[in-house]
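Once you've had a glance at the structure underneath, I'll fire off some questions.
Now for chain A:
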Amino acid sequence: MREIESLPLNQTQKLRLEKALDQLDFLSAGANSNACVTVADTILVDHQDGLLKGHGTTDFDGELVATVCGVVERVNKLVYVRSLRARYKPEIGDIIVGRVIEVAPKRWRLEINFTQDAVLMLSSMTLHDGIQRRQTADDELNMRSIFVENDVICAEVRGFQHDGSLHLQARSQKYGKLEKGQLLTVPPYLVKRRKQHFHYLEKYNIDLIVGCNGFIWIGEHVETKDDMVEDQVTESEQQNASEDTHTPVEIRDKICRAANAVRVLCTLGFNITADVIMEIIELSNRIDIHDMLGAEFCVLVAESEVDRRRSSTKKK
Partner candidate 1 sequence: MSAVNVSGDMSSEMEIDAFRRLFPLRFFERHLLESIRPDARPLGKSRDTTLALGAVASADGSALVKIGCTTMLAAVKMEVMTPTTESPDEGCIAIEFHMPPICSPMVRPGRPSEVAPVVSKKLSDTILSSGMINLKDLCLVSGKAAWMAYLDVYCLDADGALFDTALLSAVAAFSHLKIPVVSLNDDGRVVVSEETEGQKLDNEPVNKDKRKLKLSSIPFSLTCILHKNYILADPTAEEESVMDTLLTVVLDSSCQLVSLYKPGGTFLAYDAAVQDCLALTRQRVKELKRILTEAISDMELD
Partner candidate 2 sequence: MVGLSIGEKHFIEGGIAQNLRTDGRKRLVYRPIQIETGVIPQANGSARVRMGGTEVIASVKAELGRPSSLQPDKGKVFINVDCSPTAAPIFEGRGGEELSSELSGALQICLLGGKSGAGAGIDLSSLSIVGGKICWDLYIDGLVVSADGNLLDALGAAIKAALSNTAIPKVNVAAGASSDEQPEVDISDEEFLQFDTSAVPVIITLTKVGREYIVDATPEEESHMDSAISISVNRQRNLCGLTKRGSAGLDPSVILDMVSVGKHVSEELMNKLDSEIAAAEAREEE
């Protein structure tokens, strides 16, 4: 995604953007502005009893030193550096969106923006019939009828295996293949872990899945179906798909607006949540969708972000 520096701003827009960003500076000041460190910076700590060195730190001649750029966080005795731009760091229970890159024996391998491919075992899947049972050789042969290469799917982080590989699970009807929509990738630090990562934006009839790994899915809303009828539905859907049943224009309009909202937020480096996306969609109502990626709208979003953060600090 583009950086702020490469936006074609005119003089006034430049000033307005600078002002907005300055205000953001001001709003966040005091919180932890001095806690930013870069690689090889010393982290000031009292070397009192039992200090726990966390992620992004190392010992150097008795001093605690950062190994990544980021923000120093202290939780009780634990001191760690919360890195900003970096690959995804999985935690158990995270909801992620990924892309299948290989169908292997009894498993699928997925790209999820982690240091390795993630593994989804066939045995960690709820199969079509929805019954918990042992997988048979038949199931193994039919793996390609579930997911094939390049499919986008949603799953949950199950944990690391002994061999260090990351395993996923999809034991729920809410997980599975995502269709009729678009996938966006953003740096994972822009996504905060929350209770809710699946969003059904009823107003626009679209689904929004904000994966913890920075993969964001925006698509037509799909009802989570009853287990028994699902098979028939998917069959008839596939038939439909071969005909010209495209996403209705009104829904597509909203999907594209939501997607561009994510793109703008990513350009500005703002935190990405469903609420903010909805706000931006509203903000964009009067303009053409593609103009959302222009300089003017970008400045508008920055200004509205200032208002939003200001009001949220006041509430506190």
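Convention: a residue touches a chain if its C-beta (ideal position, glycine included) is under 8 Å from a C-beta of that chain, and two chains touch if they have at least 3 such contacts; residues count from 1.
Behind the choice of candidates: all candidates are chains of the complex that A comes from, given by their letters.
Not measured: the values here are computed from a predicted model.
Visitor: For chain A, choose the touching candidate in this complex from 1 or 2.
Guide: Of all the numbered candidates, the touching one is 2.
Visitor: Using the touch rule from the top, collect the residues of chain A that touch candidate 2 in their complex.
Guide: Its residues touching candidate 2 are 1-2, 6, 8, 99, 101, 149-152, 177-183, 219, 241, 244, 246-247, 249, 252-253, 256-257, 259-260, 263, 288-294.
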